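Presenting subunit A:
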Amino acid sequence: MPIQYYIVLAAALFCIGVVGVLIRRNAIIIFMSIELMLNSVNLMLVAFSKMHYALGNAANTGTPVNVGTDAQLFVFFIMVVAAAEVSVGLAIIVMMYRNIHSTDVNFLNRLKN
Partner candidate 1 sequence: MNAIIFSAGWGIIMMFCSFLVRNKSSFRHIAVVGLLVLLVVNILDSNGVAVFHIDSKNMLAYTRFGLLFNSIAIASTLIYVLLSGKDIARIGSYAAEYFILIFFVLCGVAILSSYNNLLMLFLGIEILSIPLYILTGSDKRNLKSNEASLKYFLMGSFSTALMVMGIALMYGGTGTFSLDVVRTETGLYKGVSFLEIIGLLFLMVSMCFKVSAAPFHFWTPDVYDGAPGVITSFMATIVKVAGFIAFLKLCYGRMTTTSTAIDWQLLFAVIIIATLLFGNITAIFQQSVKRMLAYSSIAQAGFMLFALFSLNDFASKGLLMYSAAYSLATIGLFAVLVKMKDVTFEGYNGLAKTQPVLAATNAIFLFSLAGIPLTAGFLAKYYMLASVVETGNYIWLVVVAVLFAAISTYYYFRVIQAMYFKTGEPQTENITGSFKFGLIALAAIIIIIGVLPQYLFNWLYF
Partner candidate 2 sequence: MIALLLILVPVIGGLITLFIKNKNTAKGFSLFVSIITLIFALIGVYSTQVNQLHFDVAWMPDLNSRITLGLDGLSKILSLLTAISLPVIITATYKNTYTNAGKFYGLMFLCQAGMLGVFLSMDALLFYFFWELALIPAYFLCSIWGGEKRIPVTFKFFVYTFVGSLLMLISILFIYSKTPDHSFAMQSFYHAKLSASQSQWMFWLFFIALAIKMPVFPFHTWQPDTYEQAPTAVTMLLSGVMVKMGVFGVIRWLLPIFPQASQTNSSIIITLSVIGMLYASLIAIRQNDMKRLIAYSSIAHVGLMCAALFSNQQVGMQGVLIQMFNHGINIIGLWIVADAIEKQFGTRKFSELGGLGQRAPTLAILFVVLCLANVALPLTNAFVGEFLMFNGLFRYNPVMAGIALIAIILAAVYTLNMIQKIFYGNTVALTANAHDSSFNINAALVILVIVVIVFGIYPQPMLNLAQESAKMFIAKIP
């Protein structure tokens, strides 16, 4: 597959995530949109990993090299971070819900100007 297909796909998913952040008011949905953005990045990274694998092996004729593994590991780390973030993020949302009984991001509006 040409790499551009993947890039466009990932970019589209990313932008859908952005739109989600922009048009929804529920903190949880916004957070989910952000997760969607992260996943699109993951997809792109894996695609790039395979692209560089191809490029690396094309340049170095001979034994295949491990070009591209680092991107897949990066994806792994992104997942790790996402997991940590989710735990903290949901804790924060829950804390807020306890105080105001809502997950609407516009409900709390004391800090402005």
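These made the cut because all candidates are chains of the complex that A comes from, given by their letters.
Keep in mind that, in the parts below, a residue touches a chain if its C-beta (ideal position, glycine included) is under 8 Å from a C-beta of that chain, and two chains touch if they have at least 3 such contacts; residues count from 1.
Please read these numbers as outputs of a predicted model, since none were measured by experiment.
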{"item": "Touching candidate for subunit A, same complex, options 1 or 2", "value": "1"}
{"item": "Residue numbers on subunit A that touch candidate 1, as the complex places them", "value": "3, 7, 10, 14, 17, 21, 27, 30-31, 34, 37-38, 40-41, 44-45, 48, 51-52, 55-56, 59-60, 67-68, 70-71, 73-74, 77-78, 81, 84-85, 88-89, 91-93, 95-96, 99-100, 105, 108-113"}
